[in-house]
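Of the protein chains in this complex, all but one are displayed in their positions.
Naming follows writing order (A and B), and every chain is counted from residue 1.
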Amino acid sequence: MDTLLSVQGLSSGYRHLKVLHSVSLEITRGSVTAIIGPNGHGKSTLLKAIAGLLPTWTGVVMLDGTALPAAASERARAGLTLVPQGDQLFMNMTVEENLLMGAYVRTDAAAVKRTLDDVFTLFPRLHERRGQRANSLSGGERRMVGIGRGMMAAGKLVMIDEPSLGLAPLIIEQIYGALNLLANEGQSILVVEENPSRVAGVASAFHLMDGGSFAWSGSAAALARSSDVLKTYLGG
Amino acid sequence: MSQLSEIQRHLVAAVLFIAAMATLPYFVSERYLLGQIIVFMLWASVATQWNVLTGHAGVFSLGQMLFFSVGSYTVGMAGTYLGTSPWISMPVGAVLSAVAALLIGIACLRLASAYVALLTFAIVFMVQALIVTDPNCFTNNGGVCLPLFGGGNGFSGFADFGFRKLLKGDWIVGNYFVILASLTLSLFASIIVIHGRLGLAFRALNDSQLYAASRGLNRTRFRVTVFVITAFFTGLSGSVYAAHFRFAGPSLFEMPTLVLILAMVIVGGLRSTWGPILGAAAMMVLVEIAKGMGDVRNTAVGVVLVLFVLLFPKGIAGAAGRTLRMFRAQRSAERPEIAERRFDATKTEIAR
Partner (left out) sequence: MDAAIQIIITGLTLGAMYALASVGLALTYGTMGMFNMAHGMFMTIGAYASYSLSSAFGAPLPLALVAGICAGAISGSLLHLLIVRFMLHTEDFQTTIMVATAGVAIALQDLILKRYGAYPFKQPAQIEGSFRLAGTAISYQSIVIVAMAALLIGALAWLLTYTKFGLAIRATAMNQDAAKLMGVRTERTYLQVIVIAGVLASAAGILISSLAGLSPAMGTDPLIRAFIICVVAGLGSVTGAGLAAIMMGLFEAAISYYIGARFGLPVMLGLVVLILIFRPAGLFGRMEVVRS
C-alpha cells in the first residue's frame, strides 16, 4: 500500500484544553477516507491539527514520507489542502479571486488556468457568478467556492470538513456528486461527516471518532457489518 | 483573616497602606524626597482610576489627562480670576471633570473599543491645541497678555492650601496629608468599584455580552457610569495637583505625561487592584534614575513600557502572582486529576 498521509500519536487542543488524544491515521494515495462520529468529539479539531491551524502537542504528521513543518502555510505549500468548516471564504473578493487564492502557491499560470476550467466544468454555477462577491452567494454556492478553492491548490490530499453542513438535500447530492467525480479522477480525499450514510458510497476507509480518539476503524464492508457499533455512537 | 470577604481584605490592606503612608513624613525630613512622594501619590491615584476604567470596565480611554486637567484648570482659573481658595474650587474641579466625562462618555462609549481610544486621544489633543493657540487676551495683567484658558503658559502663582501661614517651614507636610487624603478617597473608591456590585456587572459583561444584555445589563450605561466615577477622582487628583504646585498648564496634556501614567498601569499590572500603586512607585524610581543619567526620562519610560508589554504583559503584580501560584501548585499533588476530570466534562462543549 502506498501511504500518502501518516499521522502518529497526534494530540492537540485549544489553549489548556486537550481535545485529541494520541490519534493515529494512515491514508492511502488515491483513496477516500471518512471520519465519522457525533459532533463535538474532535473531528474538526483533527483536521485543523493536521492542517497546522492548531499546534501539535505530541505526535508527528507525515506527508509522502516526510514530516511536515509546523506552520499551516508551509503545510499548504507541501500539498495539504483543507476545505474548512463553514467555508471561510474571502467574503469581499469575487468568486474568481477566491478561486485564484486557492492556487496562491502555484506558479505555472497555464496549469492554474486548466484547473480553473476544471472547477468551472464541475460547478457551472460558479462560472456564471465568477465576478460576484462571495458575500452575495447562497450557502450552496459558497460551499462550491470552498471546494473549488480547495481543488485549485492541486494538492496531494484534500481534507473536507462537513461538506453537507447546513445545506438542503438537493444541494448535498450535487456536492457529493462533485466529490465522487474528484475521487474517480484519483484525488486523495479525507472527508469528515457526522452522518456515515452520506459518505458510505464514496469512501473506502472509515474511522469513528469519539472523545478525541478513534473508537472504531474499518473498511466500507466492515462498516456495513457493524451497524450496531454505529448505533451506539450515533443513535441509529 | 480567612473569614473576611475579598473586598474586606482589600479594604484592610488599603487602611494599612494609608496608615504606613501617613507615618512617612515623620521619618522623611528631606523636602525633595517628600515632594517626590507627593508626586507618587498623585500619579498613583490617576493610575488607579485608569486601571479601574481600562482593566475592569474594559474602556481603553486615552483621555484621562483631560479629566486631570479639568480639575487643575478649575483650581488654577478660580484662583487666578476670582482669588478662590482651592478648598472650594477642588470639589468643583472634580465635579466638572465628571461632567466632562459624562458628555464625552455619552458621545463615545457606545462605539467599539478602538474608536474610544482614538477619539478620546483626539479630544485631548484638540483641547490642548485650542488652549495653546488662543490669540485673544482675556486680561492684560501689567502688560502680560493672559488668554482665558492661560494660553501656552497656563496659570501659576495662585492661592494654595494655605499651609505656608499655618505651618511655616513644614507647609509641605500639610500638603502631603491633603494629597494622601485624595489618594485615600481614590483608592477606596477603586476597591469598592472593582470588588463591589459594579465590578460584578463588568465581569458578567466581559464573560458574555449577550447573556448580560438578556439579564437587563446595559453595557453602555455601565461604561458611562464608571467613566464618570473615575473621571471624578482623576479630576480631584488634578485639582489637588494644581493647588500643590500652584500650576495648571497645557504641559499636563502632553503625550509623555500620558504615556508615563499608562506605563505605571501596565508595569504595575493591568486588572490587578494594587498594580497601579506598585507601578507608580516603580516608574517614579525609574524616572529618578533616568534623570540622573542626563535626562533620558522619556526614552527610559518608553523602553520600559515596551519591555513590559513584551515580557511581562501582566506587570509586576501578575509576575508576582504567577510565581506564587507556581509555588503553591508544586505543593498540591491532587491537582492534575481534578483538572483531568474537569476536562472530560467540558471538552464536549468546546471541541468543534
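Following the convention adopted for this analysis, contacts are C-beta pairs under 8 Å (C-beta built on N, C-alpha and C of every residue); 3 or more make two chains touch, one makes a residue touch a chain.
As the structure is a prediction and not an experimental result, all values here were calculated from the model.
Peer 1: Let's see if you follow the contact definition: name the visible chains touching the chain that is missing.
Peer 2: Result: the unshown chain touches A, B.
Peer 1: Give the residue, chosen from B:Val178, B:Ile266 or B:Ala280, that touches the chain omitted from the document.
Peer 2: B:Ile266
Peer 1: Tell me which of A:Ala76, A:Val95, A:Ile160 or A:Leu208 is the one touching the absent chain.
Peer 2: For the chain that is not drawn, the touching residue is A:Ala76.
Peer 1: Which listed residue, B:Val15, B:Ala107 or B:Ala329, touches the chain dropped from view?
Peer 2: Only one of B:Val15, B:Ala107 or B:Ala329 touches the chain omitted from view, namely B:Ala107.
Peer 1: Out of B:Leu16, B:Leu33, B:Ile88 or B:Leu130, which residue would touch the omitted chain in the full complex?
Peer 2: Residue touching the chain left out of view: B:Leu130.
Peer 1: Take the complete complex as the reference. Which residues in chain B touch the chain that isn't displayed?
Peer 2: Per the touch rule, chain B residues meeting the hidden chain are 54, 60, 107-108, 110-115, 117-119, 121-123, 125-126, 129-130, 133-134, 255-256, 258-259, 262-263, 266, 296-299, 301-306, 309-310, 313.
Peer 1: Please identify, in ascending order, the residues of chain A that touch the omitted chain?
Peer 2: These residues touch the chain not displayed: 51-53, 71-73, 76-77, 81-82, 84, 88-93, 97, 100-102, 104-105, 149, 153.
The criterion applied here is as follows: only the chains that are shown with their structure count from here on.
Peer 1: Approximately how many whole Å separate the CA-defined centres of chain A and chain B?
Peer 2: 52
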